[in-house]
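A short worksheet on the structure shown next.
The complex appears here without one of its protein chains, the remainder shown in place.
Read from first to last, the chains carry the letters A, B and C; within each, the first residue is number 1.
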Amino acid sequence: MKKLITVLFLVASMVVFFSVSAFAEGYTVGMVVKNVGNPFMDAAGRGGEEACGELGNSFIFQGPATPTVEGQIEIIENLIAQKVDAICITANDFDALVPVLQKAKGNNIKVVSFDSAVAPGGRHVHVNQADAELIGKLQVQAIAEMIGYEGEIAILSAGATMTNQNTWIEYMKEELKDPKYEKIELVTIVYGDDLRDKSYNEAMGLFKSYPNLKGIISPTTVGLSATAKAITDAGLVGKVKLTGLGLPSEMAEWVHNGACEAFFLWNPIDLGYLASYVAGLLCDGTITGEVGEEFSAGRMGDYTIVEAEDGGTEVLLGPPFRFDASNIDEWKDIY
Amino acid sequence: MKYRNSLSNRKLNIVFKWEWLLVILIIGISIVNGRLSPHFWSYTGIMDSLAVFLEKGFMVLSMTLVLIIGDIDISVASIVALSSVLMAMSYKLGLPMAVAILVALATGAGCGYLNGLLISLVPGLSAIIVTLAGSSIYRGIAYILLGDQAIGGFPSWYSYLAWGYVGKTNIPFVMVVFVGCAIIYGLLLHRTAWGRKVYAMGINPVAARFSGVPIAQMKQIIFTLNGLMAGIAAIFLTSKLGSSRPNIATGYELEVIAIAVLGGVSPSGGKGGIVGVCLALILMRLLRYGMGLVNVPGQVMMVIIGIVLVGVVMLPNIFSSRGGKRRTKEIQ
Amino acid sequence: MMDEPAKTKREVTFSRLLGFRELGIIIFIVLISVLIGIRNPRFLTWSNFHDILIDTAALSVLSVGMMLVLVTGGIDLSMESVLALTGMVAGMMVKQNPQLSPLFMLILGLLLGGLLGSITGLIVAKGRVVPIIATLSMMYIYRGITFIISGGKWINAYEMPDSFKGIATERFLGLSKLIYIVLVVYVVFYYFVNYTHTGRKIYAVGSNVEAARVIGINTEFITWLVYAISGALSGLAGVMWVARYASAQNDTASGFVMTIVAACVLGGVSITGGVGTVSGVLLGSITVGIINNALPMIRVSPFWKMALQGLIILVAAIVNIAIARNMEKSQLKRRTI
Partner (left out) sequence: MGFLEVDSVVDREDRYILELKGISKFFPGLKALDRVDFNLRAGEIHAIVGENGAGKSTLIKIITGVYQPDEGDIFYEGNTVIFHNPTVANRYQIAAVYQQPASFPHLTVTENIFLGHPIIHPTTKKLMWKEMKEEAKRLLRSLGSDINPSVTMSSLSVAQQQIVEIAKALSVNARILIMDEPTASLTRRETEDLYNIARKLRNDGVSIILISHLFEDVYEIADRVTVLRDGKSMGTWNVNEIDEKDLIKAMVGREISQLFPKNKVSFGKELLRVEGLSRLGYFSDISFSLRAGEIVGFSGLVGSGRTEVAQSIFGIAPVDAGKILVEGKEVSIKNPMEAISYGIGYLPEDRLEQGLFLLLSINDNITISIIDQLTNRGWLNPPREHEISNKMLELLQIKAPGIFHPVSSLSGGNQQKVVVAKLLAARPKILIMDEPTKGVDVGAKAAIHQIMSDLVAEGLGIIMISSEMPEILGMSDNIIVMHEGRITGVFSRSEATQEKLMEAAVKVDRLTQVVS
């Protein structure tokens, strides 16, 4: 019996220790990210908390330990049981969250997706970081400039199943059809699964399989920095150019040593702020998520809800930001 | 249970007590959860939270058998993925959904059969190696087939499987199916001659062979069953997700094994029962649910689950006397 | 079993069989290298071989630790989390104190990893928890602690001093320093396993626990020791890993433990205990390295990779058994008069 009491005591004390009560006036907004322990997601969380603070809402930040859709479903179920008023989510899968989010909507919970969208049926509105077409275009333009509009390029993506990655890659291919890129050849697309060792190996493999490779686009944070490291280690700085989407904190080193002259990203803090702000406005009925509605989002200014390509509605954050040697040091400590 | 009595002995007594330990832990955790979160004591909340976990439950049931015969299967999560992908593809190819569901079951059973075939056909090839390779191969095939695509758009009735409730009650449909499966497995393991042979195999495989227990055939059946249950899990998981992808159910295998062990099943074979693993399933779920309600971050949750797992498994070892162990040896 | 003692001429069947087993994997390596070399000649260059060795460095260090645990009949799933936690601590330390010497960091990795492994070892040896469950729990726990101490933040390249990153990038006599670390580890463990009493005791425990106890081997200590060693080597590999990729994350090496087990299995280590050689594990790790390195080079579709890797493990395991069986059969044939 003694051992049982010990166990119970241990369990109880642990649970008490980790419980953080989130009772406040106003609405409760739950933010579900792809996984916790990811700086990009944490930055979005900071923005979300800021917006909730301004609106007088309380904020819950949650994410599974690993980026799986099953983990996100479990969290959403828990949020439904906690009777939150809104959920902001960056989805690990475009389709697979729809059923559980429909259940949430059925419980009168407003759903805002951001960063990585869920299908229209599972959301009220999507906060889009940037136009997918623009993201694709910018990266192709950047790499073309770097290599002088001539030579072989490759793409190092994250998972083969990630929707946003694939959409961007489609737009890159689209952009490359433009006659001004006719001397550029996209030789392959490889996948690093957002694992550092695997991305690094894939990059190294690219150098060996394609000795004439001139440039790499890596539209994923882990892939971009692992490739930069690989270029540096292989002694190819200046010979193989690199651009893509990445975090300034991770890329500072590689911008300075020239492995990556420039890359892009939007501000995740702003993204989280806007998503959380939109969620607040949906809760108090200011907006309903219909096309054409206009609203003002605190420090971010005015926005209009537009129709999204996937058939739902979305709010567009703005064009992605270009980081290079001139501005990287301002940002590297922020996110 | 009458059979328990005929199994009465010191070691199995521990198992019996083990189940009571789990019951007490479940009550304790419920009380703590209730105090911490005002949302915990909600009938729908608890029901739904249990339901969300049940596709793993299906896998735990058959994994219990695999562990009792002293083997292990780490390919189940991959079998779930492959079954789901094949089911979705055959639906997309124009087969009726009901047939597609059969495809999932057949795929699961087929993969399990293949595991069992290799293990029983090639002596010296251990289950851990076969299923380790299998876990890459099966998911790999799912990737080859579907690549970066996802398949969705199933008929609307299909989502009822994971999301629907029985009639006007608040009982999730999946729970009814699970309870049915659990009863079948409980009867199979504890009330049939076949179940007796399963334990015999786990306790002493050589003696079992000499006693006329068809070892190879039993292994074949058990691994096939394990694959079949993964197929069932795939049907419910796909229904829950509304779509299929090659990367679903990642990491399920370790969780399933952990729940079975928490339920009193010994990975070295011969011990454990269905009641225990069902209780462990509830315990694990309530623990996670409670922590989820107070928004413990996922990574911290892993620490706590790890501590509970190792703590609960270690408890009887710490308190059981050394002499007792030696005595069994001595008498031999 | 023993590498060294069995190496005299006029050898007996069983040790010849083992020699043959390692020959088998060497033939496999040569065969696969030639095949890949035909498709991409750059595979067979010295610089690529050097790259493979660097890529395999962390894996080969980890495999030695895993081998010792497997030899006792256990398994250590927590290695990847120990690696991540140690790597994170190392990253945080060099971020705060860039002046720390790389050698000190490597030693720190060994010690911290050893400490974490000791805890796991205690749970297995004293708490008598089945290894797979004990190490699975510790895998969860250490991974979670990594998250808690880092607050979910990553340590990035610019926050690490060049000297630290130099562990992986600097060369000495044309070879990467990582390769020297691996060499040291292998020489030490080759000696430890074959020429020290404690090293042989590990095999005794894996071969027959009861008999080991009877001849006075402290089996609990040996069990504890192998987990402490596998922890220490995971810690060392953690520092090597973080230095190499110039990034410490809390999901570092997540899922890597299966690769370690695969390397051991390919290297002829028996999952049931008692069997495994240091040289075999090295070859096993290199084989895994070659497969990882070669698949991107011969432009295999990414979707095929996973299935191929699984198939290679399965085939290697079956071939191993088939060779053993064949030897046994020819032995039987000779016996019949």
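Here is the rule we go by: a contact is a pair of C-beta atoms (placed from the backbone, for glycine too) under 8 Å apart; a residue touches a chain by one contact, two chains touch by 3 or more.
All values derive from a computational prediction rather than experimental measurement.
K.L.:
Relative to the complete complex, which of the depicted chains are touched by the chain excluded from display?
P.N.:
B, C
K.L.:
Determine which one of C:Val34, C:Ile149, C:Ala211 or C:Val300 touches the chain that has been left out.
P.N.:
Considering the complete complex, C:Ala211 is the one touching the chain left out.
K.L.:
One chain isn't shown here. Among B:Leu117, B:Leu145 or B:Val213, which residue touches it?
P.N.:
Checking the options B:Leu117, B:Leu145 or B:Val213, the one contacting the hidden chain is B:Val213.
K.L.:
List the subunit B residues touching the unshown chain?
P.N.:
2-3, 5-12, 191-197, 199-200, 203-204, 206-214, 216, 270-271, 321, 323-324, 326-328, 330-332
K.L.:
If the missing chain were put back, which residues of subunit C would it touch?
P.N.:
The missing chain touches subunit C at positions 1-2, 4-6, 8, 11-15, 191, 194-197, 200-201, 203-204, 206-208, 210-217, 274-275, 329, 331-333, 335-337.
The working rule: only the chains that are shown with their structure count from here on.
K.L.:
Please report how many Å separate the Cα centroid of subunit A from that of subunit B, as a whole number.
P.N.:
34
K.L.:
If a residue has to touch 2 or more other chains to count, which residues of subunit A qualify?
P.N.:
Those would be 35-37, 65-66, 160.
K.L.:
Hunt down the residues of subunit C that sit against at least two other chains at once, touch-wise.
P.N.:
As it turns out, subunit C has residues touching two or more other chains at 143-144, 147, 152, 250, 303.
K.L.:
List the residues on subunit A that touch subunit B in their complex, please.
P.N.:
My answer: residues 3-4, 7-8, 10-12, 14-16, 18-22, 35-37, 60-66, 68-71, 73-75, 77-78, 80-83, 93-100, 103, 159-162, 166.
K.L.:
Sort out for me which residues of subunit C touch subunit B in the complex.
P.N.:
Residue positions touching the partner: 77, 123, 127-130, 132-134, 136-141, 143-148, 152, 250, 258, 261-262, 265, 271-272, 301, 303-311, 313-314, 317-318, 321, 324-325.
K.L.:
Could you pull out which subunit C residues touch subunit A in their complex?
P.N.:
40, 42-43, 48, 51, 55, 143-144, 147, 150, 152-154, 156-158, 168-169, 241, 245-247, 249-254, 256, 292-293, 295-299, 302-303
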